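Only one protein chain is missing; all other protein chains are in place.
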Amino acid sequence: MHIRIINPVITTSWAEDSQRTYANAANPGTQVSVVSLDWGTASIESYRDDALATPGILHRIVQAETEGVDAVIIDCMADPGLHAGRELVRIPVVGPAQSSMHLAAILGHRFSVLSTSDRDVPWVEDQVNRYGLSQQLASVRAINIPVLSLADDPEATIQALIVAAEQAVREDGAHVLIPGCTGLAGLASRIQEALATQGYDVVVLDPPSVAMKLAESLVFLGYAHSKRTYPAPPVKEIRWPF
Amino acid sequence: MHIRIINPVITTSWAEDSQRTYANAANPGTQVSVVSLDWGTASIESYRDDALATPGILHRIVQAETEGVDAVIIDCMADPGLHAGRELVRIPVVGPAQSSMHLAAILGHRFSVLSTSDRDVPWVEDQVNRYGLSQQLASVRAINIPVLSLADDPEATIQALIVAAEQAVREDGAHVLIPGCTGLAGLASRIQEALATQGYDVVVLDPPSVAMKLAESLVFLGYAHSKRTYPAPPVKEIRWPF
Amino acid sequence: MHIRIINPVITTSWAEDSQRTYANAANPGTQVSVVSLDWGTASIESYRDDALATPGILHRIVQAETEGVDAVIIDCMADPGLHAGRELVRIPVVGPAQSSMHLAAILGHRFSVLSTSDRDVPWVEDQVNRYGLSQQLASVRAINIPVLSLADDPEATIQALIVAAEQAVREDGAHVLIPGCTGLAGLASRIQEALATQGYDVVVLDPPSVAMKLAESLVFLGYAHSKRTYPAPPVKEIRWPF
Amino acid sequence: MHIRIINPVITTSWAEDSQRTYANAANPGTQVSVVSLDWGTASIESYRDDALATPGILHRIVQAETEGVDAVIIDCMADPGLHAGRELVRIPVVGPAQSSMHLAAILGHRFSVLSTSDRDVPWVEDQVNRYGLSQQLASVRAINIPVLSLADDPEATIQALIVAAEQAVREDGAHVLIPGCTGLAGLASRIQEALATQGYDVVVLDPPSVAMKLAESLVFLGYAHSKRTYPAPPVKEIRWPF
Amino acid sequence: MHIRIINPVITTSWAEDSQRTYANAANPGTQVSVVSLDWGTASIESYRDDALATPGILHRIVQAETEGVDAVIIDCMADPGLHAGRELVRIPVVGPAQSSMHLAAILGHRFSVLSTSDRDVPWVEDQVNRYGLSQQLASVRAINIPVLSLADDPEATIQALIVAAEQAVREDGAHVLIPGCTGLAGLASRIQEALATQGYDVVVLDPPSVAMKLAESLVFLGYAHSKRTYPAPPVKEIRWPF
Partner (left out) sequence: MHIRIINPVITTSWAEDSQRTYANAANPGTQVSVVSLDWGTASIESYRDDALATPGILHRIVQAETEGVDAVIIDCMADPGLHAGRELVRIPVVGPAQSSMHLAAILGHRFSVLSTSDRDVPWVEDQVNRYGLSQQLASVRAINIPVLSLADDPEATIQALIVAAEQAVREDGAHVLIPGCTGLAGLASRIQEALATQGYDVVVLDPPSVAMKLAESLVFLGYAHSKRTYPAPPVKEIRWPF
């Protein structure tokens, strides 16, 4: 089984980390490959970034199916290009946010998303609404560290996440927590342990891992998105530079 | 007052019609100009089309503000680029679908959207949900004529719309109707009259006209979208061919 | 175009202010006239007041249509008589609350209403629910100054509004604000500027202005409420003192 | 215990029937009295009728409390004046629609309302939404017999109700049925029996009876509406002909 | 009329209190009898307790109908066995939580539940959602005193309830309050008085009393749950120790 990870930015320095993150979550026999974009933005933190990333993501999704890849994961909590990409292929296209939010709804009463910036709050609330899970959302809490600075001081990042997570549990009634950026991959267990120390017995999900298990499960079972929801676009003239 | 209409496709043959449609709905002193896209698709009928149109739309929106235009209307019922475009400028960015759906909710109990294709149904339902108006939606009914064929046999198109509208009123409880494609501009009054003849005293909106009045109203009052919902994107590296 | 403003109270001293407020928001060629009630209450701050105002409002609405007026605005954020009035006429009947709440939903993620009294909170929440916009409501915050005292110390009123607005933005997540009484007409820009000074880049609507632009737009486009939602009442015996 | 029934119309011929209907549902020791209105309409079938009835209803509600009556029932499925009336008194004010809809939600999965006219459909849907029970509503079905003609051919009325009820159960999934006009009082058991004959084991409520038991229960337990929801209106000038 | 109270635990010491509580709320001619369980738990504070109580409750419900009892009340705010029990009999089966929550929705804008433990919060929120009343729920607030310790220091219990109630009203917007355990029966009026002293004019319900009046009303009117919602289970093999 071959799962393709699309790093939906022009920042290629993350590719190696992504490779390791996703390979760790994969079954022994699963092949993991990572590609980045030729055109797009350095990170995805706005509707604008999402819009500029999506054409390149679509290209990578079609390419993956052509190459015989079994499923695609878009490595970003905005799930950019998820709907459009599903129109173009029959292999599963998986978003870490959609996968994690539904798993959170399965595992507990309400979940909170720990996002990187206050500006994400309306955006994530809309996303949860689109996925039909508003009733299960406890809150969106931001740590206000830009995506491109998350790795500058990893300890500061994780401490900020723990503070936000603790507030989400104590004040907002969160029972499951979702780090709201795949740049936070691998920190879930540290947050969960810190909360356990404070007496909060909650679950913190690692969205890339959740996405990987969903992608593998879909391939194993021969499932993909419903083509009745995501039919192939009508044939028409397209003019595009790449 | 200068309102810029963005025809969000590479099909320039519609520009003249758009100019006339929007000018008819404008106040005497309002200047109307229409621009099309350099890159994109011939029509917008899928998430893929929407994704390929948006970068070009964003370019046109920024260009409009730079040129001193007072407001922008994106001439498509998908409202493509509405959220991303609002991040980039302070002048109002108006979508015909969002404007018409809210006006429909003001004028009657429930509204139906008359879309061009069955494949739009899930898509329009999601759009209505994103705009927070699911409670007011009676139904989405399709006439199943491709966007690029709507003008081939105008009489067949309008008859199909009347049939779908009548079903929406009688079977689904619609009290207000919205043609779901700006390519149907100008047909609203014909549909409304036909339904009146059948004893259905309903309102059929013309989305371009609604969008024009909203754009003028916002400019007159000095209003635009809240920048707290649509803050400017963080500065970052962008690599883009155009 | 002639727009009739119904000042739905027996307090005639507000009529001149209303005339000026609405005329300021009108297009150059629009005629604005204001009428008050013969029977009713001095202000509308309860369901009781609403009930006693409505018969007189209905009378004024029918009178307006008979006189050839093009549209009617009921100058009160309770939108008293909106539904009943629409049953009686074919000209548009516009409520400042309904217009402003839908515009707020168009312009930003969530809105708050700044009401005059804590007793309005359940009432406004019910109103927002009736208009189908509960999902977009951030909060209702009260300044607790009686309607009839709003003008006693204008500066105190505006300072109280700014405090409530700031709390709505910071604590409740409001991105658009609506003063919840037409007696607060004209203060919107002062509140918006004060919030901007504090770093909150939000929109504050002036409901009478919003209602005026909607009324003009409806008349321009030849639209009114759907008579399928608001059919004429069956003919029957009525006994009434005025 | 003394329960006052307000027949909220100027049609006094119904008073005797109302007296009998409510007395039949009352406990042995309960005194039942019926009053009609001096001003208002012959029946309540529109927002206009509701508006013209409410001032007279408020007068009757205050009068009842002054006379030492223990609770008031407004004998109409529009529950006219329910909210305004509760502001003015501390004794319970009960509406047959509100009582019956909540009881229906207790007794089964979904309920349908059998209304007299198609024009009631949006109106009843709004009412159910105001009472917070939209999730439990299966449908509103109309028999299209005017309120003032319900008694012209009683057998035709009941047969129309049975047909509508059967459709509501079979097509809409109703498990409990509510006749949507107090002019249909006493017919519930006939409808229920007819449906049982057809193999539909459902419950049909008689709203006046439900309202009577709720009123008695509230008086017995010393409960009334929360004055925090329905505070007394502020004192102010009122000008009113009666 | 004979109403059977099922004390759904193995703790028989509460039976006498229950007898008195329910008899106090009953009409003069109503006979009240109380039975406890042979198998189950000492109290119901978890899904596990609910599961172990339900088989015994079902036994008691069938027994009651066989004995000619007119209606059954399950004396616990978890309403354990409510749905399953209704499948097995035609006499009304009443739950204090379901009855009280619907009455709370009738009497005021929003209600809060005062539960015994923080662990009940997700559980009660789910219950309110199942009853279709989430829109009317202000909050669930816990006093964190175990059910089996509520009577250890009655004054401490009531003071904790008053504090929680006051917070629910002031911070969460509750207008009606429901003690969330039938072990708190009889304390409602004390809480209401204490809040009145603090200036909060709200209603505090006593769920057993509400359940008794509902049971009596249903018997009086000849109503029960809809058998279309709660049909008798298909006949099949059952293996069970008691």
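A, B, C, D and E are the chain letters, set down in written order, and residue numbers restart from 1 in every chain.
Keep this in mind: a residue touches a chain if its C-beta (ideal position, glycine included) is under 8 Å from a C-beta of that chain, and two chains touch if they have at least 3 such contacts.
Remember, it's a predicted structure, so these values are computed and weren't measured experimentally.
Participant: Who does the absent chain touch among those shown?
Facilitator: Counting the whole assembly, the omitted chain is in touch with A, B, D, E.
Participant: Looking at E:51, E:156 or E:196, which residue reaches the missing chain?
Facilitator: Hidden-chain contact among the options goes to E:51.
Participant: In the complete complex, the non-displayed chain touches which residues of chain D?
Facilitator: Counting only chain D, the missing chain is touched by 109-110, 135, 173, 175.
Participant: Which parts of chain A are in contact with the chain that was left out?
Facilitator: Those residues of chain A that touch the unshown chain are 25, 27, 98-99, 102-103, 105-109, 131-133, 135-136, 169, 175-176, 189, 200-203, 205-206, 209-210, 213-214, 216-217, 220-231.
Participant: For review purposes, identify every residue of chain B that touches the missing chain, sorted by number.
Facilitator: Touch set of chain B with respect to the missing chain: 121-122, 125-126, 129, 134.
Following the convention adopted for this analysis, only the chains that are shown with their structure count from here on.
Participant: Return the chain label for which the distance between chain Cα mean and whole-protein Cα mean is smallest.
Facilitator: It is chain C that sits nearest the middle.
Participant: Greatest Cα-centroid separation from chain D: which chain?
Facilitator: A
Participant: Give the chain pair, either C-D or A-C, that is connected by more C-beta contacts.
Facilitator: C-D
Participant: Rounded to a whole Å, what is the gap between the Cα centroids of chain C and chain D?
Facilitator: The separation of the two C-alpha centroids amounts to 31 Å.
Participant: Can you give the whole-Å distance between the Cα centres of chain B and chain E?
Facilitator: 52
Participant: Based only on mean CA positions, could you tell me how far chain A sits from chain E in angstrom?
Facilitator: That gives a centre separation of 43 Å.
Participant: Pull out every residue in chain E that's touching 2 or more other chains.
Facilitator: 109, 135, 175
Participant: Write out all the pairs of touching chains, ordered by chain label.
Facilitator: A-B, A-C, A-E, B-C, B-D, C-D, C-E, D-E
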